[in-house]
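A single protein chain has been omitted; all remaining protein chains appear in their positions.
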Amino acid sequence: MQQERPFDLLSKSLGKGVMIRLKGSKSIRGRITSFDAHMNIVLEDAEEIEDGGEVKAKVGTILLRGGNIVFVSPV
Amino acid sequence: MQQERPFDLLSKSLGKGVMIRLKGSKSIRGRITSFDAHMNIVLEDAEEIEDGGEVKAKVGTILLRGGNIVFVSPV
Amino acid sequence: MQQERPFDLLSKSLGKGVMIRLKGSKSIRGRITSFDAHMNIVLEDAEEIEDGGEVKAKVGTILLRGGNIVFVSPV
Amino acid sequence: MQQERPFDLLSKSLGKGVMIRLKGSKSIRGRITSFDAHMNIVLEDAEEIEDGGEVKAKVGTILLRGGNIVFVSPV
Amino acid sequence: MQQERPFDLLSKSLGKGVMIRLKGSKSIRGRITSFDAHMNIVLEDAEEIEDGGEVKAKVGTILLRGGNIVFVSPV
Amino acid sequence: MQQERPFDLLSKSLGKGVMIRLKGSKSIRGRITSFDAHMNIVLEDAEEIEDGGEVKAKVGTILLRGGNIVFVSPV
Partner (left out) sequence: MQQERPFDLLSKSLGKGVMIRLKGSKSIRGRITSFDAHMNIVLEDAEEIEDGGEVKAKVGTILLRGGNIVFVSPV
């Protein structure tokens, strides 16, 4: 099957900015540097973002566990 | 077994609009471009929809983790 | 073992109306057109039903993820 | 190991009445007609029971997903 | 490895009284008659116990799904 | 790989005191006598500990299901 797969979006986003929504409505924005089949993701220059869109805290490099991710969106 | 399977609905919806309800009653509407066996789904031209049906935010391209999806409905 | 199995109820309900209760006490009523071993289910002519039994919204065709289903009952 | 196993209670209850407690403290009472290894269970003549023990609604035949079951007790 | 294993506590408790705490802080006390590798457990002469320790209801024989068990303690 | 593994902390704690935090912020303190690969753990001389650190109840021997454990810490 040559149809595109969902994880292709992560491959194409390597080195680029993404916004990641976590369970409990926390959001993290950063540059994706790696991911695996469980959707575990490492971001660099990551920032915690509030509901209103303002930066709440700078978190630098961060490993997000896939099981807590709701969605990933390129920014 | 030649009976239709649930994921056939996703295959037939490729390139078309769907409304996806997530846990916690958030809804996302967009054009489905790919999915996999875990019901991970990529939407393009996606919008976050409020309970009342109004567009809350435009989110562009988005990868939704299957584990958070409650239902998918063609629109 | 020739004893009847729970999924036989879904097979016998194909093309017929069922009420499906989801986690968070949302209910969906519709005609079941397919299901799989994860209890993912597609309904046609589906309607979202309120606690009191009134139709809250018509949702047409809908794919329900098995993991969110609490019970299925023929109507 | 010839020791009795928990699912033997379900086998012995086939055709008989059981009370099933679901997550979120909903209870369903009915006659068990089938079950599988995931503890998916079909009840006939099922009734939704309130905390106080009164019948809240008659639901007829119902397929309960095992993952939502807290306990099963013969009545 | 000849070290004792956690399930040995269940084996040694067969026929004896245990207190079982379920998710959502409900407690059930009874005599354990069987268990399996998923920690599904059958109790006889079971009673639902309130936070304060009083008997809330007699439930007789009961099959508890392992996934809802927080802990088991001999009494 | 000869690097130390997380479960080595449990092996080294056998026969010694640990504090275990459960989901829902309950804490149990006791002497660990066995554990398995699912992090199911048996404690002896266990006590339920309140947020403030006082002993809420003595529970004696207790089998904790791994799936409800948040962390384990030697005391």
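Every chain is named by a letter (A, B, C, D, E and F) in the order it is written, and numbering of its residues begins at 1.
Just so it is clear, a residue touches a chain if its C-beta (ideal position, glycine included) is under 8 Å from a C-beta of that chain, and two chains touch if they have at least 3 such contacts.
In this text the structure is predicted, and so the values were computed from the model without any measurement.
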item	value
Missing-chain contacts mapped onto chain A	14, 22-24, 26, 28, 33-36, 40-42, 46, 59-65, 67-68
On chain F, residues whose C-beta touches the chain left out of the figure	3-10, 23, 25, 39, 66-67, 69-74
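Just so we're on the same page, only the chains that are shown with their structure count from here on.
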item	value
Shortest contact path, chain B to chain E, counted in steps	3
Cα-superposition angle relating the copies chain D and chain C, to nearest 5°	50
Most distant chain from chain C, judged by the mean position of its C-alpha atoms	F
Copies chain B and chain C touch via same or different residues, half shared test	different
Distance between the centres, which are taken as Cα means, of chain C and chain A, whole angstrom	33
Interface hub residues of chain B, defined as touching at least two other chains	23, 67
Graph class of chain-chain contacts, one of line, ring, star, complete, other	line
Pairwise chain contacts under the document criterion	A-B, B-C, C-D, D-E, E-F
